[in-house]
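The structure appears right after this line, and notes come after that.
For this view, one protein chain was removed and the others were kept in their places.
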Amino acid sequence: MTGHVLPKRIYYTIFAILMFCTLLTVWIAFLDLGPLNTIAALTIAVFKSVLVILFFMHVKYSPRLTWAVVIGSVFWLGILLVLTMGDYLTREWRHYG
Amino acid sequence: MPDVTHHPALAHQFDSLAQQSEATTLGMWVFLVTEVLFFGGLFATYAIYRGWYPDAFAAASHELDVTLGAINTAVLITSSLTMALAVHAAQLGQRKALMVFLAVTMILGAAFLGIKSVEYYHKFVEHHIPGPSFQFEIRISPNDGGNPPGKLADVELLKAHVQIFFSLYFVMTGLHAVHMVIGIGIMLVMLWLAWRGTITDEYYSPIEISGLYWHFVDIVWIFLFPLLYLIGRHAH
Amino acid sequence: MDEADADMWKGTPLFPDSASTMAGRVDALYFFLIVVSAFFSVLIAGLIVFYAVKYRRRSPDSVGASFHGGMALELTWTVIPFFITIVIFVWGASVFFAMSRPPDETLNIYVVGKQWMWKFQHLDGQREINELHVPVGRPVKLIMTSEDVIHDVFVPAFRVKADVLPGRYTNIWFQPTKPGRYHLFCAEYCGTRHSGMVGEVVVMDPSEYQTWLSGGAPEGSLASAGARLFQDLACNTCHRPDAQGRGPVLEGLFGKTATLQSGETITVDEAYVRESILNPSARVTAGFQPIMPTFQGLVTEEQLLELVEYVKSLQSLPPVQTR
Partner (left out) sequence: MSTGTVFMPPRHYLNDGYGIRSWLLTRDHKRIALLYLAAVTLFFFVGGAFAVLIRLELATPAGDFVSDETYNKLFTMHGVMMVFFFLIPSIPATLGNFLVPIMIGAKDLALPKLNLASWYIYILGGLFTLYALIAGGVDTGWTFYTPFSTVSSTTNVIPTALGIFITGFSSILTGLNFIVTIHRMRAPGMTWFRMPLFLWSMYATSLIMVLGTPVLAITILLVAVERLFHFGFFDPRLGGDPVLFQHLFWFYSHPAVYIMVLPSMGVVSELVAAFCRKQVFGYGFVAFASVAIAVLGFLVWGHHMFVAGQSVYSALIFSALSFLVAIPSAVKVFNWTATMYRGSVSWQTPMLYAIGFIGLFTIGGLTGLFLASVGLDVHVTDTYFIIAHFHYIMVGGTLMGYLGGLHYWWPKISGRLYNEFLAKLSAGIIFLGFNLTFFPQFILGYLGMPRRYHAYPPEFQVLNVLSSAGASILGVGYLIPMLYLMWSLRYGKLAGSNPWGAVGLEWTTTSPPPTENFAESPVVTWDAYDYQTTVTVES
């Protein structure tokens, strides 16, 4: 079969990092960093999901096509978010309640 | 890996188990792409309203229980580990270990849903379910300007915006929970396949693609947790 | 319409009236695009028919010539359309810019759309339903909002159109060039009687317009109606002209820059006044407490417009310091 059997050690290491990052993200949320709070939270979340994707989902050991699928999905999500937010950030009017 | 042409699990349209496994794995990945964009619509909605109503979102986020949220995150990550170990066991043809890990994964998934329902119940008791009976008592000042909460005049508007947060909270976590339920159902089928002995070190792609799905649901939560539970926590 | 029996095409226009300064600009672009389209349509159709006849199959076994493409040709028909589209884009964008930027001095008219009628409010107090009187030769700006769903003001003869949204102001402007009566349509589907949400724009000579203006307005100007409302809602207890009130002084405020609690500055325009009435604590002026109650649900869209107009009218008084 296609599978690439990883040593269990890798799974445990990734698990430990993920748990640590969860604690880290909670801890950071209680510090006052201004707008950096959101950025930090998102950075940690992205980091965690990259680990899950690369190791738990074996993408690191997968064919290029799988990489293309993963990157493609993020790219299209980016199109949705960027072009939609582009409108909201440049509207001259303001919302009200 | 030898090319097995007459394996009982080989469907007629494929030439080999390898081709079949590649095809089903790709199919699951493509399905996950649709899932990314499905949740993507919600994340876009979230981004816009959080940008518009940062104070209301912060005030509403304070109503969520960080401890339960964090515990649930840990539960899900652990379930992802056991899922990865289940795939590992399947790859090595360790049927017993596979069944144990699948079962543990299911139990952790169920635990997640249990904790989630406790949270939902709290929200129900506190009337934080959007709709006519929605109630919200402002505990922090939306402007951080040191105004005593009771003196805020436009509580009604803040309430409407808080309600948008809770609407998003319920839609996002609700759809996530639906995915968890489906995931547990898949695990049940996998457990049955493993018990029947269908899963072998030659044919384990059902376990592999179920694992992809499970990890994806985990990733969604990895984003939901900070986005919903951890807004403006430093204020108090 | 006159009797159109004699000739079926009599009374059937094939091209709309052009009755605003914008119409010519839009039409010019339209004709340019028609020429471009006609050129390519005729080219493609001509070639297809020509080839279909010239190279028609003469024996059942014949096959086509063997060639697979040519880079030069491909590049040609990639690059030429690309440059044509750049021209169209730039041209269309410049027309759109002109549409989006009203001149400084405009005659402002407020528009409220609701299922299924148009309400117009002139600054002098005239109110009209489904009919809008405007003078020829003056730029007119419509400041529009909706009471329920999305509507859309569309005057084909002026080549202008914009959605009218609930909860916010959008605007369009036009400068009529020809007296007459022109269709006004709701162009965004809004429910059962959508096609009945129509009216007319009546463009008049300035003198006739003045006569028309002086004919109506029993309630007085919009601003004076706003002033009455200002008293009735007791806004004047906090917003006092002497800077002793609990709210900011409004006299001379409109159009100026105000500093917010957050330190940001903001231009006081219609949208900000509207927001401050409906959602007062969203952007509180620096130095004031967020104690103003919301008036959402207490004032209608039309009353809001009166209040906004009243605040705008408070310009003539000596400017007072705004904080």
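The chains carry the letters A, B and C, assigned in the order they are written, with residues numbered from 1 in each.
By definition in this document, a contact is a pair of C-beta atoms (placed from the backbone, for glycine too) under 8 Å apart; a residue touches a chain by one contact, two chains touch by 3 or more.
Bear in mind that the values here come from a model prediction, so they are computed numbers and not experimental data.
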Missing chain -> touching shown chains A, B, C
Selected from B:I164, B:L193, B:I207 or B:L224 as touching the chain missing from the view: B:I164
Missing-chain contact among C:E188, C:E270 or C:E306 belongs to C:E188
Touching the absent chain when the full complex is considered, from C:G24, C:P81 or C:P206: C:P81
Touch rule applied to chain C and the missing chain gives residues 1, 8-9, 11-16, 25-26, 29-30, 33, 36-37, 40-41, 44-45, 47-48, 51-52, 55-58, 60-70, 73-74, 77-78, 81-82, 85-86, 88-89, 91-100, 115, 148-150, 152, 154, 156-157, 159-163, 165-168, 170, 183, 185-196
May I ask you to list the residues on chain B that touch the chain which is not drawn? 11-14, 19, 22-24, 26-27, 30-31, 33-42, 44-45, 48-49, 52-53, 130-131, 157, 160-161, 163-164, 167-168, 171
Using the document's contact rule, name the residues of chain A that touch the chain not shown here. 65, 72-73, 76, 79-80, 83-84, 86-88, 90-93, 95, 97
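Heads up, the rule we're going with is that only the chains that are shown with their structure count from here on.
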State, to the nearest whole Å, the distance from the C-alpha centre of chain B to the C-alpha centre of chain C. 44
Listing for chain B: what residues touch at least two other chains? 154, 157
Would you give the residues of chain C that are in contact with at least 2 other chains, written as numbers and ranges? 278-279, 294, 296
Touching residues on chain C, where the partner in the complex is chain B: 261, 278-281, 284, 289-294, 296
Okay, in this complex, where on chain B does chain C touch? 142-143, 145, 147, 151-154, 156-158
Which of the residues in chain B come into contact with chain A in the complex? 1, 17-18, 21-22, 25-26, 29-30, 32-33, 36-37, 40-41, 43-44, 47-48, 51-52, 66, 70, 73-74, 77-78, 80-81, 83-85, 87-88, 91-92, 154, 157, 160-161, 201-205, 208, 211-212, 215-216, 218-219, 222-223, 225-227, 230-235
